[in-house]
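With one protein chain withheld, the remaining protein chains of the complex are depicted in position.
Chain lettering (A, B, C, D and E) follows the sequence in which the chains are written, and residue indices restart at 1 in each chain.
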Amino acid sequence: MDEVKFALDTFYAIMSGALVMWMAAGFTMLEAGLVQKKDVSEIVTKNLGLFSIACVMYLVCGFVLMYPSDAVFAISGGLDDAGEAIVYGILPAIGTSWGLSTDMPLDEIGMAYGMDYSQQADFFFQVVFVATAMSIVSGAVAGRMKLIPFFLFAIVLTAFIYPTQGYWNWGGGFLSTLGYSDYAGSGTVHLLGAAAALGVVTVLGPRNGKYGFDGTVNPMPGSNIPLAALGALILWLGWFGFNGGSELVISDEASAIAVSQVFMNTNMAAAGGVLGALVLSLFMTGKSDVTMAINGAIAGLVAITAGPSAPTGGEAVIIGFIGGLIVYGSILFFDSIKVDDPVGAISAHGTAGIFGCMVVPFTNGDASFLYQFIGVVSIAGFGFLASLGTVYVINMFMPIRATDSEQEAGLDASEIGVEAYPEFK
Amino acid sequence: MDEVKFALDTFYAIMSGALVMWMAAGFTMLEAGLVQKKDVSEIVTKNLGLFSIACVMYLVCGFVLMYPSDAVFAISGGLDDAGEAIVYGILPAIGTSWGLSTDMPLDEIGMAYGMDYSQQADFFFQVVFVATAMSIVSGAVAGRMKLIPFFLFAIVLTAFIYPTQGYWNWGGGFLSTLGYSDYAGSGTVHLLGAAAALGVVTVLGPRNGKYGFDGTVNPMPGSNIPLAALGALILWLGWFGFNGGSELVISDEASAIAVSQVFMNTNMAAAGGVLGALVLSLFMTGKSDVTMAINGAIAGLVAITAGPSAPTGGEAVIIGFIGGLIVYGSILFFDSIKVDDPVGAISAHGTAGIFGCMVVPFTNGDASFLYQFIGVVSIAGFGFLASLGTVYVINMFMPIRATDSEQEAGLDASEIGVEAYPEFK
Amino acid sequence: MDEVKFALDTFYAIMSGALVMWMAAGFTMLEAGLVQKKDVSEIVTKNLGLFSIACVMYLVCGFVLMYPSDAVFAISGGLDDAGEAIVYGILPAIGTSWGLSTDMPLDEIGMAYGMDYSQQADFFFQVVFVATAMSIVSGAVAGRMKLIPFFLFAIVLTAFIYPTQGYWNWGGGFLSTLGYSDYAGSGTVHLLGAAAALGVVTVLGPRNGKYGFDGTVNPMPGSNIPLAALGALILWLGWFGFNGGSELVISDEASAIAVSQVFMNTNMAAAGGVLGALVLSLFMTGKSDVTMAINGAIAGLVAITAGPSAPTGGEAVIIGFIGGLIVYGSILFFDSIKVDDPVGAISAHGTAGIFGCMVVPFTNGDASFLYQFIGVVSIAGFGFLASLGTVYVINMFMPIRATDSEQEAGLDASEIGVEAYPEFK
Amino acid sequence: MKLVVAIIKPFKLQEVREALVDAGIEGLTLSEVKGYGRQKGHTELYRGAEYTVDTLPKIKLEILVEDENLSTVTDTITSTAGTGKIGDGKIFVTTVDDVIRIRTGETGNEAI
Amino acid sequence: MKLVVAIIKPFKLQEVREALVDAGIEGLTLSEVKGYGRQKGHTELYRGAEYTVDTLPKIKLEILVEDENLSTVTDTITSTAGTGKIGDGKIFVTTVDDVIRIRTGETGNEAI
Partner (left out) sequence: MKLVVAIIKPFKLQEVREALVDAGIEGLTLSEVKGYGRQKGHTELYRGAEYTVDTLPKIKLEILVEDENLSTVTDTITSTAGTGKIGDGKIFVTTVDDVIRIRTGETGNEAI
C-alpha cells in the first residue's frame, strides 16, 4: 500500500520533471524564433549549453546548497560557524549529491528534505527548475552577449546564485520561516531569472542598432514566428509539470484534487494571458500582435505560478488576463528606458512574476502582502545585484559584448560557424 | 486503497488532458505549415486565441450546458420548463463551474456526471476537447477569414454549439439514450468541427486565386512542410491522451487493459492511415505526396476514435488504412466542388469522422449502423446549420471575408502586423 | 492492491511508450533540419512511412519472432526442428499478435514474456523501439536513397533483422543466456540501427558532391538548425520513456527508485554529451559547432542507454561526456573514410552505442567486458551483413540510388513532388 | 537587340508571362526585388512598436528581344501588368551589344 | 536617361536610401545579391569540417535617373555607402534607351 503510494508519487514526480525538462525546448524555440536569423544558431547553442551546465552544476553543488543537510545545522548551530559547516556539512553533501545512486541508503543522502518518494526523482524535478531560471537569461541577452562569458555566468548562477535564494524559500531559509508563499516559483524561479537577466543586460547594453541616437526604438523582428509560437506552446505544456509537480505528492485524495486544480488553473491562466495581451494589442494598435499573444501566454503562466492551487478556475483566468495586460505594458516600458530584451523575458518572467507573487494573498488567506513584498524585494534585489556583480567581474577578464563587426555579421558567424538557415537568403 | 485509485485515475486524467492540450500545438504547426507564408502569423494568432477562448467559454457556460446538473431535470422534468431550468439549474451551475476550486465540497459542483476522480481533472480533460473541435475550423478557413469574426464564431461554437451536441452523446442526451456509440468523439468532436468548418466555408468562399474561371484548381502550396509534419506528429502523440483518456478510468485491471489497447490501436490506426494515403498517392501519381501522408495519419486517428478499444490491433491498422484512402479521395472531391480547405481539415476530420462512426458496429457488437447513422446525421447537420447561421449573422454586422487587397498582401500584414518570416524573402 | 499495481505499471508502460513514439518526431525534425532544402520533404515522408511500416510489420510478425512463445520451444526442443516450430509455434502466434484485443484471455497471446501488466502495453512499448532502430537508418541514407527501396528495406529490417537479434538479448536468446547486459538497447536498438545504416550506405555510396576527386570533404550544411535542435530536444524527452520504461515495472519501492535514477542519469548523460562535444569543438576549432552539440546530446543518451540505472549521477555525466567526445571524433573519422552520413547517425548511435555497451562493466558488477564485446560484435556484425545483403538484393531489382539528375534537382522534386519550403528561395 | 527590364506587381506575373508567351516570346529571366516609389510601403508592428516597411515586393523580368519585337513586348507588358493603380511599375529598355547561347555558342539574334 | 546600379554593403542600405530620398530621388529598386571581390569571404564550420564561403551578401540598387541628376545620385551613394574599408562596392552607369511607366503609359523623363 505505502509502496504503491511511494511508486505513484515517484512516477508523478519524474513525469512532472520530464515535462519541465521539455520547457528547455520551449525556451530554445521561443528564443530561436524571436531573434534575428544571423543569431539563431548561437541562441540554440546557448540553450543547449546552459541546460547542460545547469544540470551538472546543480549536481556538483547547487542541490546541496539549496537543500542543506541537517548536518550543517547540527554542527554549526545555524550557520554560526560557516567554516565548520562547510567542511563537515556541505563538502560531504557534495559528494553524496554527485554520487546519488540506487545503492545508497536513503538516509545517507544528506538533505534536510524528507519526502515520501525517491530522492532521485526529487533531484530530477529540482534540477530542471534551475535550468528554467537560467533559460530566462539567455533570451534577454540574445544577439550581443558572447558565448563563453555567458556560459561562465551560467555556472555561477546555477551553482550559487539560484541555490542561495532558492534555499530562502524552499530549503528552509528565512523566506519560508517568514511565511512568504510561492508555490512553484513565480518569484524563486521566474523573477530570479528575470532579475538576473536585468543585471546582465545592465552591464551588456542593447544590441547595436536597437535604439537610434534620436531616441527611436528600431524593431528588430524575430526571424520565425511559428517557431516562437511553438516555443510558447511547449512552455504551456511543460508548465503543467512545473506547477502541477510542485504539489510534490498526488497519492491521496486531497493532493490529487489539488494537483488537478493546479493543472486546470495553469491552463486557465495561460488562456487568460493570451486574451489579455490580444485585447490590449487590438485596443492600442488595431492589430493583434502575435508576439504579444505569445508573451501574454507566458506572462499568464508566470502570474499563476506563485499560487496555482488556491484560486478558482475563474480567478485563474483573471490573474492570467491581468498578467497579459502587464506584460504588454512592461515590454513597452523597458523599450522606452532602452533596456533591450529581444524576447521580452524580463517582462514576461519579471514583471509578471512580481504580479504573481503579490496577487497570492487575494486568493490564499495564509499569505500576506508584506511577506510577499519582502520576498519579491529580496529575490529580485539579490538576483539583480549578484548577477550584475558576476558579469561585471567576468567582463574585466573577457569582454562579454560582441564587437560591432561581430554583431553585424551575426554571432552565428563569429562564434558558432554554422548558419541557421544557410539556404534561405 | 480507494484513495490511491482516486489519485491514480486523477493523475491519468490530467496527464491525458495535458496530452490533448498539446494537440493545440499540433494544429498550430500543421496549419502554419500548410498555409502560405503571408498568412502564417495570422493562423498562429487564431490558434492561440481560439484555444484561449475555448477554455474561457467552456468555463463560463459550455461545461454546465454539456453536463447539466440533476437540478435541471429535477426542476423541469426534462426541460419541459426551460425558463425555470435555466434560472434554477443552469445559472447556478455556471457559477459553480467558474468557481471550481479545491475548497468546494465535491457534491456541490452541480454536474450530473459522477465519477471517481477529481472534478477539476474532469473539467481539464473536457475543456481541451472543445478546443480541439474549434481548431479544426481554423485550418479550413485559413487565408481569407478575418480574425475578429473568427473569434466571435469561436465564442459561439465553444459556448453553445459544441456543448449542445456534446450533451446529446456524453451529457445524457438523446444520442446516449439511443445507443449511439462514439468512444472519444469521431463524431462528437471531429465531425462536429468539420461540419462547423464546412458551414463557415460555405458563407466565406474560397481563397482568391484558388479556383480559376475555367474550373482549374490552383494549388497553393504550404509554406513549411516539416512544420506541418511536426504538427501531425504532435497530434499523433496528443491523440494517446484524446483516446486513451476517454476510458476515463485506469485503476482496475480491465480498464488498464482497455486503455493500453486504446493506445496500441490509436498508434496502429495512425500508421495505417499514413500507409493508405501513401499507397494511393503512389498509385495515382507515381509520387509519394507528403501532404497526403500527413492527412492520412490524421484521418487514421480520426477513424479509430469512435471505437478504439474494441478492434484488434490488426483491425485498427485496417480501419486507419481505409481512413487514409478516404481522406485522399475526399480532398480531391472537395477541391472538385470548389470547397477550399487549405489544410484538408474537412476531409480528415469530417469524412474520416463519418467513416469512423459508421465502422464501429463491425468491431463492437453493442453498436448499430442505424444509431450510428442517426448520430452522424444529427451531429453533422446541427454543426453545419448552426455554424452557417452563426457566421451568416456575424457577416451581416462585420464582413468575415478579407478583401481582395488584404488577401493579396496577406492577412499577416492586414490583421497581425507581424510577418512570420520577415528575413526569408 | 495487485490490481492497482497492475494498473500503475500499465499506465507507466504506455506513458513510456508514448514518449518513445514521440522520438519519431525527434528523428523527423533532426533529419529534416540537417539535410539540404531540396531533400526535406523526402526525409519527412521517409520518417512518417518507416514509422508506420515498423508498427505494422512488428504487429504482423516482428513481435512474435522477437518474443517467441513457449510453444515454439516445447514443440521443437529448442529450435531443433525449425519447420515444426514455425508451423505450430510461430504461425499461430502471428495470428494472436495481429488479433491482440481486450477480448483475448491473457494466456492465449502466446508469448514467452510473462509480465505484470497488460500485453497491449507491452506491445505498444516494444513497437516504438523497432521504429527507433529504423529511424537511425533514414538519416544516414538521406539525400540519395530512393523512397521505395528504402521502404522495402524498412519492411525487412523491422519484420526480421531487428526481431532476430532483439530475440538474442531480450527474447531469451543466446546473449541473454550469456550475460550480455544492455538495459534499454545501446546495442540492441542503437548499434543495430547504426550497423544497418552502415550496411546500406556501403551499397549506396555518398551523396554526389560530398567528396571531391582530390579527397576534399565538401560540407553540405543542413537547412534548418533550430529544427535539428528541436529534434534533439524531442529525443532527449522521449529518451526518458526509452530508458525509464525499460525498467518495465515501477509499482514497488525498489523499482520506483531505479526508474527515477534512470530518469536522472539519462538527463545527466545528455547534458554531459552536449558539454563533451562543445568543449572538444572549442578546443579543435575555436568555435562552438552547434551541430556537434546536437550530436553530443544524442551520443550521451546512447552511451548511457546500456546501463542507465547502475551509475551514480556523477558517473552518468562522465559517461555522457565521453560519448560527446567520441561522437565528434567518429564523425570526422567517417568523413575521412568517405562514409557519407548526413546527420551523423552512424557515429551518434553506432560508435557511441559500442562505447555504451563496453562501459557497462565499470558501473555494473554483473556485466563483463567479454560478454559485452561478444554482444557488440554479434549485433553489429549481424546488423551490418544482413542489411548489406538485403539492400544488395533490392538493388538488383530496383536501383536504390537516385540518379545524378534526381539528386541535383533534389529528391523532393523527383519522388515527392512537394517542395518543403516553396516560398523560401 | 534590346534588353527589356520590367518591374511589375508580383500577382500579375502569371498573366504577363502567359501574354508574352502568346506573343511569341520564348525566354525570360525573373527575380524577386523590392521596390521603392510613389506607392508607399505599409506599417508593421513588432512587440507593440509600429514601424514602416518602405519597400514593396516586386518582380523583375528581363527579356532579351530582337529590335523588331521590342514594341510587341513592351505593349504586351504595359497592357497586362497595368492595374491603373499606383505602383504598377516601370519598363526600361537598353541596348545589348551581343548575346551568346552557352549551349551552342551561337551569337546575335540566333541566340535569343 | 541613365541607369545607376550600385552594389553596397547591406547595413548601409537605410542610410543610402534616406540620403537619396533627401536628394530628390523618388524611386528605386533593390535586390539581395552576393558579391565576390577583393574583400574575402569567411570561414564556416559544419560538423567539424571548416570551409570557406567566398561570397558576401550585398545589396544591389537600381536607380533610373535623368541625365542631369546622374552626378547627384552617384555622389550621394559614394558619400553615404563608403566606410573606407574594402568591400564597399561599385557603381555602374549605363545608358537607357527608354522607360515606360506601366500605369500611365508615359515614356521618357516623364516616366522616371
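To be clear about the criterion, a residue touches a chain if its C-beta (ideal position, glycine included) is under 8 Å from a C-beta of that chain, and two chains touch if they have at least 3 such contacts.
Nothing here was measured: the structure is a model prediction, and the numbers come from that model.
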| item | value |
| --- | --- |
| Visible chains in contact with the missing one | B, C, D, E |
| Where the unshown chain meets chain E, residue by residue | 2, 6-8, 31-38, 54-55, 58, 60, 74, 77-78, 81-95 |
| Those residues of chain C which, in the complete complex, touch the missing chain | 408-409, 413, 416-419, 425 |
| Interface with the unshown chain - residue positions in chain B | 217-222, 281, 284-285, 287, 289, 291-292, 295, 328, 331-332, 335, 344 |
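Assume only the chains that are shown with their structure count from here on.
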| item | value |
| --- | --- |
| Set of chains adjacent to chain A and to chain C | B, E |
| Shared interface numbering between chain B and chain A [over half = same, under half = different] | different |
| Of all other chains, the one whose Cα centre sits farthest from chain B | E |
| Option reproducing the contacts of C-E, where over half of them reappear, out of A-D, A-E or B-D | A-D |
| Label of the chain whose CA centroid is most distant from the centroid of chain A | D |
| Intercentroid distance (Cα basis), chain D paired with chain B, Å | 46 |
| Distance from chain D to chain A - Cα centre to Cα centre, in angstrom | 52 |
| Gap in Å, rounded to a whole number, between the CA centres of chain C and chain B | 33 |
| Multi-chain contact residues (two or more partners), chain C | 1, 4, 8, 15, 221-222, 224, 230, 285, 287, 289, 291, 421, 424-425 |
| Multi-chain contact sites of chain D, meaning residues that touch two or more partners | 32, 44-46, 50 |
